[in-house]
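Missing here is one protein chain; the remaining ones are kept as they sit in the complex.
Chain nomenclature is as follows: A and B, assigned in order of appearance, with residue numbering initiated at 1 for each chain independently.
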């Protein structure tokens, strides 16, 4: 790809030699000749060996003597767009490994890659161009769309449905039973972990016979678990990205274009609307609702039933970021406050006995 | 199953047509004809198409014209009991897939299902009616009881023992080494993370040669890990239910009928007695003890060696729920308290310099 073509592709302004050939992307300092790098802010010391640099439109590039420069409004985005072209997802061609165990009633689309030691259950369908890497296990009546990429060891339980262009990383488990039990004693429920309960009854599984629906363009990180609905469905909206080791409970509804970082846990029936950004290790109680556009910081805790409005939130229980910061400042000042009170007591002749 | 039979089965009072045929369970709003649903509280607007409704005994069902009603003391429990009959666990019959790799010294009971790409080690025994789904790996000298269900990709290390009717979800790892090391420098221990230590010594593995015992009727969620004992055993008591992505450290003892939600971590040698309920993302330091019947809220933190008495606990470090709430209320009032102190200082002529 010539620098000129890259500039056209990302809608940027070319400065310098447009004929230089670019074969791959790299970081600014590690780039070598033939590579394109990017900077997000104006570049004072352009010490890069990259042949092409993507920079912000307001960057002063007069000092970039030997490097071709492409100026764009969002260099990081342009860089990612170029990377997607220069480093396309590895495409494994049509193949069905001899070791694969495929039900006779499965429906396999064109150009599907089926790796070694895979299992495909009855009435399961796989869309065109999808890749099932080694060790992928699909239950019965599973539907997988087109151009999906399932990494090694992914397991999808009976009846779950996956859209197009979905990426599931290694070890992902979709559709295991949700965590719901009823205690064999009057009026107690295992789900009400905050309520005292009677001792001695056995736990009977509440039916976990729903399903999971994952919409188009979702990506789910390694070893993440998405439980099936108890009676209805668990759903992950189009374009949502979920990191590694995340827990998505039964009947959770996640909207479109959400981003959820690693090790976050979402309890049953919680709703996260569109365009939310959730940090890592966040915990959601059941039946919470996060309104569209809300941002929740890492390690936050959302109580059961809580409604989180748009804005930035942090802490356990979650508070608006401003309040959380103010409270933390107050906390830092507690020692001082205590001294002040002691001094006031002394002045008023109370003495100080603490 | 006729409504009459359901009423008898759950010990409920039948109101309406007992001959209606019920084939499956469903949620109240999504149910259709031929299904049974339930409500936990009195039903003001019984807008359901279910043919049968399980309701509390005190419910006014005079308005339920067309729906057969069954009144019971605990509708959720009755519903779960009916679901267990109408939606029994999928039973895979006696089969040993041709791809399975089974030691000649393994002992396989009657009616055992052995899926594709499974491994069964030397001297390992599998009880009657147990199902090993695809990709299950069992080490040597593993004992599995009757009627267990091991989902795809479960791994059980050498020497571990599993009771009857145990369900292990996909990706569960039982019996990996516990996390114990000794630093090759005098008097320091990797386990004492809270103590300063000397720099430079290598970590030598403390022996992790114990085992894991999982008693009857335990269910363990996807990708959860239960480490083997260092010298003794790690044990999970009968009827205990553990959610996804939970970490159970070496030598942990979990009692009977406990419920432990997702992403909780339990450090080495901690004891959780019978009938405890533990929320999600809770962390337990090592050598803690949770007394029978205690309830610990999500994201709580239990310090090493802490004894948690019966009652409801929350926060880090855990406190009785009442104290935790009071402290949170105090926190919310800190800004006000600070203003008050400033005003007092002003009145006493100290001025305010903060």
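The working rule: a contact is a pair of C-beta atoms (placed from the backbone, for glycine too) under 8 Å apart; a residue touches a chain by one contact, two chains touch by 3 or more.
Predicted model only: the values in this text are computed from it and were never measured.
Colleague: Looking at A:33, A:80 or A:329, which makes contact with the chain not pictured?
Modeller: Touches the omitted chain: A:80.
Colleague: Tell me which of A:66, A:107, A:309 or A:338 is the one touching the absent chain.
Modeller: In the complete complex, the chain left out is touched by residue A:338.
Colleague: Spell out, residue by residue, where the missing chain touches chain B.
Modeller: On the chain B side, contact with the omitted chain comes from 99, 101, 117, 119, 135, 137, 153, 155, 157-158, 171, 173, 176-177, 179, 181-187, 189-190, 193-197, 199-207, 209, 223, 225, 227, 231-232, 245, 247, 249, 263, 265, 267, 281, 283, 285, 301, 316-317, 326-327, 330-331, 333-334, 336-337, 340-341, 343-344, 347-348.
Colleague: Which chain A residues would touch the chain omitted from the figure, given the whole complex?
Modeller: 25-27, 30, 73-74, 76-77, 79-81, 83-84, 87, 90, 97, 99, 115-117, 133-135, 151-153, 167, 169-171, 217, 219, 221-223, 239, 241, 243-245, 257, 259, 261-263, 274-275, 277-281, 292-293, 295, 297-299, 311-312, 321, 328, 331-332, 334-335, 337-338, 341, 344-345, 348, 350, 354
Quick note on the criterion: only the chains that are shown with their structure count from here on.
Colleague: So the centre of each chain is just the mean of its C-alpha atoms; given that, what is the distance between chain A and chain B in Å?
Modeller: 24
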